[in-house]
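The structure appears right after this line, and notes come after that.
One chain of protein is taken out of this complex; the other chains stay put.
What follows is chain A.
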Amino acid sequence: MALLFRFLQAFALLLLASAVVAEHTSNWAVLVSTSRFWFNYRHLANVLSLYRTVKRLGIPDSQIILMLPDDMACNPRNAFPGTVYSNADRAVDLYGDNIEVDYRGYEVTVENFIRLLTDRLDEDVPRSKRLGSDAGSNVLVYMTGHGGDQFLKFQDAEEIGAWDLADAFGQMWEKKRYHELLFMIDTCQANTMYTHFYSPNIVATGSSEIDQSSYSHHADNDVGVAVIDRWTYYVLEFLETQVTSVTSKLNLGDLFDSYDESKIHSQPGVRWDLFPGGEQEGRLRTVVDFFGNVQNVEVENANATEPGSLKEDLAEIARLVEKWQNRDEEYSAMLADSATNVTEDLHSSSLHLKLKSTVGPTKMAEDSSWGKRLVGISVVGACTAIWVAGSFLGRSSV
């Protein structure tokens, strides 16, 4: 008997797992660089490299929100005008021909970023500047810039705190704006940024522990600046060499296992505890669940049992109706009891119930209704008399 129960349990789990894997129906990516100025070339290169990767794995521009606070390609200091490279070999021009920057320059602010995530945007904001994710969307959020303990600097004058970010994600969850979320951040003391997250279904990873700096990987001696950060470089190396196509079965576990502290020069961190099933479950998510684009379609089949499906909603409503009916019956039963069992409290409540149960049109109180009618008639009569008299007098005067 026990064995059978076990087997059933395992079977149910398997069913559930297979259902969850096929669950998300769209992929969105929010890629944010937060620093401007020429010497922060590498932060833009980080983001552009990732942009290129997610596009390669199939997420269309319409589902990528790219935030670039500065324009390195057109900076007069750029020895290679119109290009951005993330490697000194300059094999791939990240700026290329196909690039859509959604938020640029001084549009990249903390306010805009939070509004984007929580969709608190004016009606006239174009679709390209909106995160159109829903309860079925897997969202990748990548941020890079200069940060510190529980903050990330935006541009030159403001910063986003770890709580701000946690609350933004919390609101996203409440508004059903993501199904699962992968948060990646490359900055100094990056891991402090995800410490306050509280909404479920988030996997977070950062480049460095508290009190640790994240370093740049290498500089290009002709461009004259560092072109990419270490952690991003090695994440990209994994993505570019291992995740070669959208059919890749490599999972997040593989990605995070590829972190090599001796190469990254800081301790990257991963946070699993918000994910249902914790690390065990989270590791099984494939990389393309977040970096790729799924073509799954939500089919409203009768077997669908996941939260939010129409079927379940209807069932829930039916259950509620049933519950109310039950309660109603209980109350009437109680009312019947109260006839015999007379206590003050019970009586009043049952009376209340009774009144409630006999809700319908009722007459106003009866007392001296005729008297009131007489008063009314006399008032109307008096007014008419005054009006008639007035009009006569007015005419005679004319």
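The rule is simple: a residue touches a chain if its C-beta (ideal position, glycine included) is under 8 Å from a C-beta of that chain, and two chains touch if they have at least 3 such contacts; residues count from 1.
To be clear about the criterion, contacts and distances are computed from a predicted model.
You can't see one chain of this complex, but its UniProt record names it "Gaa1-like, GPI transamidase component", from the set "Replication protein A C-terminal domain-containing protein", "Trafficking protein particle complex subunit BET3", "Gaa1-like, GPI transamidase component" or "Coiled-coil domain-containing protein 22 homolog".
Across A:Asn75, A:Asn112 or A:Gln267, the single residue that touches the chain missing here is A:Asn75. The hidden chain makes contact, of the residues A:Glu158, A:Glu174 or A:Asp222, with A:Asp222. Seen across the whole complex, the unshown chain contacts chain A at 37-39, 74-79, 81, 219, 221-222, 224-226.
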